[in-house]
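Missing here is one protein chain; the remaining ones are kept as they sit in the complex.
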Amino acid sequence: MPDRSPFWLADAVRPDFPILARRVGEWPLTYLDSGNTSQKPRQVVDAIAAQYLEHNANVARAMHLLGAEATEAFEGGRAKVASFIGGRPEEIVFTKNASEALNLAAHALGQHLKLGPADEVVTTVMEHHSNIVPWQLLCERTGATLRWFDVTESGRLDLAQAHADGLLNERTKIVTAAWVSNVLGTVNPVIELAARAHAVGAVFVLDASQGVPQLPTAVRDLGADLVAFTGHKMVGPTGIGVLWGRYDLLEKLPPFLGGGEMIEIVEMERSTFAPPPARFEAGTPPIAQAVGLGAAADYLSALGMDNVAAHERAITAYALERLNAIDGLRILGPNEIADRGGAIAFTLATPDGAEVHPHDLMQFLDSRGVAVRGGHHCARPLHKRFGVQSSTRASFYLYTTPDEIDRLADSLIYTRDFFTRGAA
Amino acid sequence: MPDRSPFWLADAVRPDFPILARRVGEWPLTYLDSGNTSQKPRQVVDAIAAQYLEHNANVARAMHLLGAEATEAFEGGRAKVASFIGGRPEEIVFTKNASEALNLAAHALGQHLKLGPADEVVTTVMEHHSNIVPWQLLCERTGATLRWFDVTESGRLDLAQAHADGLLNERTKIVTAAWVSNVLGTVNPVIELAARAHAVGAVFVLDASQGVPQLPTAVRDLGADLVAFTGHKMVGPTGIGVLWGRYDLLEKLPPFLGGGEMIEIVEMERSTFAPPPARFEAGTPPIAQAVGLGAAADYLSALGMDNVAAHERAITAYALERLNAIDGLRILGPNEIADRGGAIAFTLATPDGAEVHPHDLMQFLDSRGVAVRGGHHCARPLHKRFGVQSSTRASFYLYTTPDEIDRLADSLIYTRDFFTRGAA
Amino acid sequence: MSVEAMYQEIILDHYKAKHHAGLRDPYEAEVTHVNPSCGDEIMLRVHLDGDTVADVSYDAVGCSISQASTSVMSDLVIGKTVDEGMALAASFSEMMHSRGEIEPDEDVLEDAVAFVGVAKFPARVKCALLGWSAWKDAVAHALAAKES
Partner (left out) sequence: MSVEAMYQEIILDHYKAKHHAGLRDPYEAEVTHVNPSCGDEIMLRVHLDGDTVADVSYDAVGCSISQASTSVMSDLVIGKTVDEGMALAASFSEMMHSRGEIEPDEDVLEDAVAFVGVAKFPARVKCALLGWSAWKDAVAHALAAKES
């Protein structure tokens, strides 16, 4: 289809997302906050409703007809998620979100590796708080030291500096990083990071929360030992996240949360635990959410993740072009499309050099129907590193159209000019 | 309405639960597994769908129109759940299920109380695994000793024996128990347990997973310091649970899971944390699930929890009568309606004294459309205490009709007779 | 297929009077297997005499399907070589995962063909396999012990 618009995907999918037809006052809704959470197609919402209204029962332990249907639907969701990322069903641990998955990784690895005061854990300064705080808490519990990769001015991990500093060394037990930054959009060299971690004998944990929704994922090729991501950013429901792990590692990890479903034999004196993934899924799992996430994986697979990624590239390239043309606008992070995901964070200043605060900017944009995020986007250390208190972020997904980018650009100019007049 | 049937509630609500009109082959579905998970009314499922299709955005950190709507809906869910149990919104911590709530309690209390080898934690032998294993893991981490209340032959907590043994003493730091047993149906004397725990200076944690769905709840009157329950057993969605806590206690507890939303200021070196409930809610919360749980609370409140409890009593009394009339059937736990919830576990033997195994029983019942649970119901220690490997459990809820109880009784007799013939 | 038909006479007979039940000496390996979803448990011992399965003894609690299947299994494998036993285990497992669509070979599986109906009830397949998995595991342990 050589004469297809580069943005055909958005036109094809928008009818599945009724929320995108909403209006904000006289303006059409322009939802550019997908990095925060994605919108959901009818197919996903319908699958959840059907599960509740037609097949609802508890799983595993209920063996009657509805129980069998619910178990099949739930485990079917697990199998779909597994094949979506090129893993095996028994490697998929369902959590409540990516944050729980990362905390599970921190607790279980800390205990498995018997982390102590002589050990080091390495993260990066560009992480989401959910990939910083669990490791801080782990280091506090165990006495280990937390270290981190810095970033270059252009928003790439500073591998050279890290090498010079001996950041990864024989004391390093765990290395973790985001696949795609939720602020800068930077796509990190995951395979290289994994190799460097493994070279010093460390476990590599990948925060793929912004990667899996945008990029075709073959989890085995990434080289990571554990991979966390979240349902609500990939057209799936809230209330579900995933920790994928190499089975031979998962098998060695101790449980984290205790309770029903994760046990083998419970005595009052002691208990033994089920093999993975059940070992890490205490209590009633997110049943309808797993069904919904399976439907989300089906939805994306049917479109083709190659097409989703191509759309993300095309729309991000267009947005970079439009935003770079705005006087006073400064993009944080990579300004070219190479190794870049669909999130653009920026600051905007009036001609007299005064910044329009992201919170004010966001409010003006919102009044024109444009939904972006203003603040530190759960990445305060990264903002501090760039010397800004906060930024405005526009983030795109498969349904984002060039018209929406135009409305963003026009609204930014309007807002800058309003605050310029205020100064005059 | 003096001439209303004692079972009017079921007739009134059944149209809201389309799944109850399903058939299993030629038989009508008879869902008697509500203690495992309840069915969901259309109102709850519609509220979830509307949230996704019309108001979906992330909460707290998204301040555009959809973000404001989603935040209002989510916090509205919290407020509804709070008022449903007579608590304040800021005392409601959303977790993924009751099991996570109990693990959160165990981790946070263990750290707050600086639990060590000289300390004791007390649970009961009638607990669900989710209220045993988290405390076992806590004791393993800290060196504290786990002790437990025994039960009497009639399935009540053996308070006299506990008193004689000095079970609660100056070493006791945490006492926990279920409000209502998920196997025996026993309603425990919560207020007395709380008072005894407080008398020795211990914190009292209540597992209200089977209580809140069935009984009007005024959390402050129960005397517990922390109370856990779960959405999916109270006509709400999967993927959400609740830890209620006295605010002055919550305020003192350290965080458990780390990540976005639960922080105040994050630096790479250290972080400070938000006040409760945010402190305990790392990452994107179960947004649509909170909306659904709010709708569930509204649904139950509109019916009146007094009416729900009255129905549970009436249907349980009728079931006890029908089941007690079956030769070979032995009920585990209280055989009278006083202080008893709507779960009945039993064993069934043929005239030659051979037990029909619950798994076989369940399968026969299922073939006649009757859904019950067979096994140890996540309470293996309790079964061991009663000298049985497993049992069959029928559990009821607001939509259960006396016809369904009749079908249960008839199917039990049929199955017993089939296995009797097999023996002849 | 009806549930009544699934519970064939053969299954009920083995359930009422389990063959080779009880734990006996001598043995080279003892294992415990559990079906956590229903609580069925089995402790099983294997005694090998050279390549031959000289004895299988067990103590088990569980439903009629798991009990009868274990009883039938012990009949089948005792006196066979380890390889023959493993081949039987494979045939049985294949039948159980066929959703009832394989016509089992009665000359090979003998009484075990009665379980073909169980294969139509996915939730019960685990029950029928519990004793067989324990046996395979115990044999593996016994062989490993012999090696070292």
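Letters A, B and C mark the chains as written, and numbering starts fresh at 1 in each.
We take it that a residue touches a chain if its C-beta (ideal position, glycine included) is under 8 Å from a C-beta of that chain, and two chains touch if they have at least 3 such contacts.
Just so you know, these numbers come straight off a predicted model, no measurement behind them.
Colleague: Based on the whole assembly, the unshown chain contacts which displayed chains?
Modeller: Over the full assembly, the chain not pictured touches A, B.
Colleague: So which of A:G77, A:G258 or A:G374 would be touching the chain we can't see?
Modeller: A:G374
Colleague: For the chain left out of this view, which of B:D11, B:E140 or B:E264 touches it?
Modeller: Answer from the full complex: B:E264 touches the omitted chain.
Colleague: Among B:A60, B:A106, B:M268 or B:A295, which one is in touch with the chain left out?
Modeller: B:A60
Colleague: May I ask which residue of B:A50, B:L159 or B:A274 touches the chain that does not appear here?
Modeller: From the options B:A50, B:L159 or B:A274, the contact with the absent chain belongs to B:A274.
Colleague: At which residues does chain A meet the chain that is not included here?
Modeller: Given the touch definition above, chain A has residues 354, 357-360, 363-364, 366-367, 374-376, 380, 383, 389-390, 418-419, 422-423 touching the missing chain.
Colleague: Could you please point out the chain B residues that touch the chain left off the display?
Modeller: Interface with the chain not displayed, on the chain B side: 60-61, 63, 67-68, 71-72, 263-265, 274, 278.
Heads up, the rule we're going with is that only the chains that are shown with their structure count from here on.
Colleague: What's the overlap between the neighbours of chain B and those of chain C?
Modeller: A
Colleague: Looking at mean CA positions, which chain is nearest the middle of everything shown?
Modeller: Chain closest to the assembly's C-alpha mean: B.
Colleague: Distance between chain B and chain C based on Cα centroids, please, to the nearest Å.
Modeller: Measuring from centre to centre gives 37 Å for this pair.
Colleague: Chain B: which residues touch two or more other chains?
Modeller: 359, 363, 366, 374-375, 380
Colleague: Two or more other chains in contact with one residue: find those residues in chain C.
Modeller: Counting only residues that touch two or more other chains, chain C contributes 37-38, 41, 123-124.
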